[in-house]
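Please see the structure below; I have some questions.
The full complex has more chains than appear here; those shown keep their coordinates.
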Amino acid sequence: MTSGRSDNAPIRYGMVGGGQGAFIGGVHRIAARLDGAFELVAGALSSDPERARASAVELGLDAERSYASFADMATAEAQRSDGIEAVAIVTPNHMHWPAAQAFLKAGIHVICDKPLTSNLADARKLVDLVEASGKLFILTHNYTGYPMVRQARDMVAAGELGTIRVVQAEYPQDWLTTRIEDSGQKQAAWRTDPAKTGAGGATGDIGTHAYNLLRFVSGLELDSLAADLDAFVEDRPVDDNAHVMLRFKGGAKGMLWASQVAPGNENGLTLRVYGSKGGLEWHQEQPNHLWYTPFGEPKRLITRNGAGAGPSAARVSRVPAGHPEGYLEGFANIYAEAARAIRAARQGGRPPAEAVYPSVYDGLEGVAFVDACVKSSRDDGAWTGLDLARG
Amino acid sequence: MTSGRSDNAPIRYGMVGGGQGAFIGGVHRIAARLDGAFELVAGALSSDPERARASAVELGLDAERSYASFADMATAEAQRSDGIEAVAIVTPNHMHWPAAQAFLKAGIHVICDKPLTSNLADARKLVDLVEASGKLFILTHNYTGYPMVRQARDMVAAGELGTIRVVQAEYPQDWLTTRIEDSGQKQAAWRTDPAKTGAGGATGDIGTHAYNLLRFVSGLELDSLAADLDAFVEDRPVDDNAHVMLRFKGGAKGMLWASQVAPGNENGLTLRVYGSKGGLEWHQEQPNHLWYTPFGEPKRLITRNGAGAGPSAARVSRVPAGHPEGYLEGFANIYAEAARAIRAARQGGRPPAEAVYPSVYDGLEGVAFVDACVKSSRDDGAWTGLDLARG
Amino acid sequence: MTSGRSDNAPIRYGMVGGGQGAFIGGVHRIAARLDGAFELVAGALSSDPERARASAVELGLDAERSYASFADMATAEAQRSDGIEAVAIVTPNHMHWPAAQAFLKAGIHVICDKPLTSNLADARKLVDLVEASGKLFILTHNYTGYPMVRQARDMVAAGELGTIRVVQAEYPQDWLTTRIEDSGQKQAAWRTDPAKTGAGGATGDIGTHAYNLLRFVSGLELDSLAADLDAFVEDRPVDDNAHVMLRFKGGAKGMLWASQVAPGNENGLTLRVYGSKGGLEWHQEQPNHLWYTPFGEPKRLITRNGAGAGPSAARVSRVPAGHPEGYLEGFANIYAEAARAIRAARQGGRPPAEAVYPSVYDGLEGVAFVDACVKSSRDDGAWTGLDLARG
């Protein structure tokens, strides 16, 4: 499939989901486009045929490469000499597994939105299939793409905070404060439908982001968690607020709060990490800033590409300090890492050592996190470990 | 004792504890002095006789009213025609009960630092004695004296946030990140000694402040809590980090985090309250600001004495908006409320309706909170209610 | 030249300047790519032939469309049936005029970095040529592309601030605090060379941005200015700090500060506008926030795509509130407006009414601003008007 492509030619990719009215599909397309490393050439953009067709026209796809289903797309593209090298899956959660399965079996790399799947059984099957397929799988936990998140991770790994003791993660939003899922708001409708989103509401939608972020930065491994989940809006069948206490192997502790009913919060993802020698603080809504306090010294503001920032942040930055980069650039960094890995695979190689992206294993852990939260909460907050057992 | 005093004459008071090297005693003295409503005339300033004497000289007390013990002071002052009308107890926690007992029995009003006592048994006895004595008892949970905290409380009570769903309280500090209790730092030494501070470390010292604040503002009553306490610094016999999940009567939920090992935090007490109609956010380190978001509208900054602030905040403010008031002014507001109550009592009356101050019942609840945290943590985070039983 | 292109086909464009080692060229390329509306097909990327060639390879240009000079490129592309429709000029300032001249004469639309030219004579000629050519000319004063800047402009125009009285604009940086122009730093070298940058240093490089921004938002027209320019770094032949007082027609007043020697500032562009009914405040480093105070009410935080933001901001936003957009997205908005205008021109039409972008007239005014600052400063701060005379 990669014959005839130069190393640096744009990667041909297709998209499943992301038609008109969707949110995250457009984000993936911009992220893929930002560095010129991807070219969108095919799509199964909607389960609604009319919407799929209209969306394809709007995006300038060839009509013959706008497919009625992801299954058709996987089959047809695998047979084309100019077929897609990768697919971006941006559907509601319950479709991640069947779609990923089709493309992996067709020998096509997969870039998939989070959470990995809507349930743990699917997640396990997906891990197995990725391993069996030998294809790449990139999960778009996009917050790990922010330069200052990379910086934070490196500082922790380098021991600048000493032994990590406490991690506080939170992701408050307010958009589900009222029952908008009844109003025809498509995003709200599927995210509050357990058949599509899975057993966790806020837990799955944003709690997994917060969990993934704290794992990525701190490197800590979870021992167990105690969760208290609520649906504050009447008749909402999944949680819209999650309180979680965390115990890590080695003795560190943490708290995680995810809420979609906290008025005044838009996307307030925040991570704070405290160790025996210092502390770090990062806010998604001001992502170019990382606050670092070596214990006993004044707090310092490390800025993206500014004084104090290291090479791992610079590597994923595009403009000088003081010119803010944002959500799309962070997301694009995941695509840029994916591009490096896919180009290496064109040559039959492994992803370059410095390419960092969330994997199918991170995805399994995320689904296990949701599962453990739901179980713990049903069990009155009992300490519950992650079920990372395979197949 | 109050004969011959005009209504507005300064209140004669004495102090137990607060000698040289102490911290909070000096704060109480400034707070008492700020509005000119109190006059310090007696003291048992230290258990060390030499330090007691030197401290009394420094403060300009008459030598004969510098006492060797609180017991002597209670006895002697009760017999003087110009004896103290109130006492401020600013000792380590374990001495609150015996000192309060002596003065209440001597018919002297008590102003006492928090937590109420170092254990629940003492707290119960103190409540009983206050009731039996008919004297006033004011607990200096000083953060309730901040004008914008009053404002927040009124907004919640007025229904501006709708039904309260979620409360997030935290009080991170970093001063106990290392083992300074061995270094001769007096504040650290007694605060990490369970015989003096009680069973809770960070929980008692600052967790009770955070708990009291959330109770004061939200008006919610606790159903039960699940706590995970840690002493991260080696060989520290009390907790220096507390993670607590909260369940309130009626279904609201909350989290509370208190830490003394979080580098980069000085006194980061923060309260966030979210309801069905809006949210509030307040930070102790920028106390003149209250952030209010009516759901669906832009976030608003309400400032002390500025547009949007109401009479309950104005009542305890001294200078115009934009001229910051701070910790001492908030503390002084507790003393000002105490003065109003004591002056009313001079006339045989009740405290004026608008005078708001933390009571012995708040104190009992605070000690019960610490007790419940310690029990829950020992019981692996089991949901635990407050033991508010009396006698 | 545009025959055979569908309305929505990407616009073929070329670039002058922007080879390896340059900064702003890469920004233009990302901005052009972000929405998929442009396709880079030609370039005269460097005056150094080797660098031009290597840069073209890196960008995937066809070798035959990598030109040795902008003159060759203008000639050759004008003759191709698939020739470029637009050119992006991203050279040092002194080359803007000759390059723009070549392309306009060849019938090619021009997108040009600011300031318009390095001197007023060139600027006048360019305005005349643009008018004569009938081609589009878009100046990338990119800060006008930020959604909240559009929001601010609309609020002023709608009278929400009442009569504007005071405008405070500033753009502090610190990167020229020391004499790095000697160190081989290419960006610093040409920006401190009057032959390339023009008579104004900080004034031309960033002062023009601040001036353009305040004009764009406030709608005020300058009457005269009084400037005090300095070069604080020894032997620097252009200003690195500019203090300017502003008088507007109708009586409003303002201040403008531009500095490249203010340690602790990265790109601190800030605009504050005050009227008889309210005030606005915007900071480039947190561009998704606009602070609005209706006089006598609490300050409000208007966020991009959040509550309180209107259609002119939404029109140039890509992701939901709370997911920060940054510098590249704002820059891309200028390219998106350019695309709308170019596509309209393909059909022989005028740019759509809502397409807002800085024009050659804004550019002339910017150069006149620099000129007036330099003159006023030489004349001991005398009040000096803008010389907007033509040809």
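To keep things simple, chains are lettered A, B and C as they appear, and every chain counts its residues starting from 1.
Note that a residue touches a chain if its C-beta (ideal position, glycine included) is under 8 Å from a C-beta of that chain, and two chains touch if they have at least 3 such contacts.
What you see is a predicted model, and the numbers here were worked out from it, not measured in a lab.
Chemist: Assuming the 3 chains shown are copies of one sequence, what number of copies does the full assembly in this structure comprise?
Modeler: All together, the file's complex is an assembly of 4 copies.
Criterion: only the chains that are shown with their structure count from here on.
Chemist: Compute the distance, rounded to whole Å, between the mean C-alpha positions of subunit A and subunit C.
Modeler: 35
Chemist: Could you state the distance in Å from the CA-based centre of subunit B to that of subunit C?
Modeler: Each chain reduced to its C-alpha mean, subunit B and subunit C end up 56 Å apart.
Chemist: Go ahead and note the Å separation of the Cα centroids belonging to subunit A and subunit B.
Modeler: The separation of the two C-alpha centroids amounts to 44 Å.
Chemist: Hunt down the residues of subunit A that sit against at least two other chains at once, touch-wise.
Modeler: 265
Chemist: Quick check on the complex: what are the subunit C residues that touch subunit B?
Modeler: The contact residues of subunit C facing subunit B are 292, 296-303, 306-308.
Chemist: Can you list the residues on subunit A that touch subunit C in the complex?
Modeler: 8-9, 23, 26-27, 29-30, 33-36, 60, 173, 265-268, 284-288, 303, 306, 318-329
Chemist: Can you name the residues of subunit B that touch subunit A in the complex?
Modeler: These residues of subunit B touch subunit A: 161, 165-166, 168, 170, 174, 177-178, 226, 228, 230, 232, 241, 243, 245, 247, 251, 253-255, 257, 259, 261-265, 272, 274-281, 291-295, 299, 380-381, 383.
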